[in-house]
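With one protein chain held back, the other chains of the complex are shown just where they sit.
The block that comes next holds chain A.
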Amino acid sequence: MKHYEVEILDAKTKDKLCFLDKVGKVLPSFSLHWYPARQSIRLDPKGKSLKDEDVLQHLPVGTTATFYFRDLGAQISWVTVFLTEYAGPLLIYLMFYFRVPFIYAPKYDFTTSKHWVVHLACMCHSFHYVKRLLETLFVHRFSHGTMPLRNIFKNCTYYWGFAAWMAYYINHPLYTPPIYGEQQIRLALTVFLFCQIGNFSIHIALRNLRPPGSKTRKIPYPTKNPFTWIFLLVSCPNYTYELGSWLGFTLMTQCLPVAFFTLVGFIQMTVWAKGKHRSYLKEFRDYPTLRSPILPFIL
């Protein structure tokens, strides 16, 4: 078998970190101090990282290969981040719903709202985050195992902060229910449930694109489930449905902080959808031209 000589240099300082003189097919990642998830090995100091699956033989190197190493910083698994950032809103909202002491005036401790829409909102909000937790555990297939550690602080601040802000007003003793009453609430609930089912259908469809343990990427197409037919018009319908759910929740609660949360989420999801759409277009020659990133024909 052909053997390689491999040297690994630091991408910034160009110091020689290690030299291996009889490497077979695969680059042993334990040769460096940092754990594998934290290592970024690349052919060019400013280039993209090589993937775990890349094989020495298929890389454009001679018999002496030079790689550049970059430390990605402390890493944390996606599953851990998702579970933490979703468990927070679930519990925090419930604390406000049950009017735990020190939030509202003492005479309201452990009382419940007299408006039935507040109970409905609590059920919807809790259902949403329980669904997310279950999807994280049983549905999603992640391409990357880890992300930088500082993301968990950033993400949790966002989710937990907004959850507390929304929950405070919805469960407040002085909460004002929707102006158009039952009609508004019923419409909102319909939209919310429709989009929750839609979002779930998309997650299942995306999961089924990818066999267990693989990281392959394929173009998603509509399936027999009518909720997936939106793939005809949109690249990332999971985000479309997510926007719809939160619009429904905003209508249901008629609460400005919820509207604000919906807006911020929409902006972020649009950024992600545009990126995903662009990489689909780059990777697949035959990508359907009718599709927009997140909103049919608009965005």
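We adopt the following convention: a residue touches a chain if its C-beta (ideal position, glycine included) is under 8 Å from a C-beta of that chain, and two chains touch if they have at least 3 such contacts; residues count from 1.
Here is the rule we use: contacts and distances are computed from a predicted model.
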Answer for the undisplayed chain, UniProt naming, from "Calcineurin-like EF-hand protein 2", "Aspartate aminotransferase", "Electron transfer flavoprotein-ubiquinone oxidoreductase" or "Very-long-chain (3R)-3-hydroxyacyl-CoA dehydratase", is "Very-long-chain (3R)-3-hydroxyacyl-CoA dehydratase"
Among A:65, A:255, A:269 or A:294, which one touches the chain that has been omitted from the display? A:255
Which candidate, A:78, A:169 or A:229, sits in contact with the chain we can't see? A:169
In the complete complex, which positions of chain A touch the hidden chain? 12, 169-170, 172, 174-176, 179, 253-257
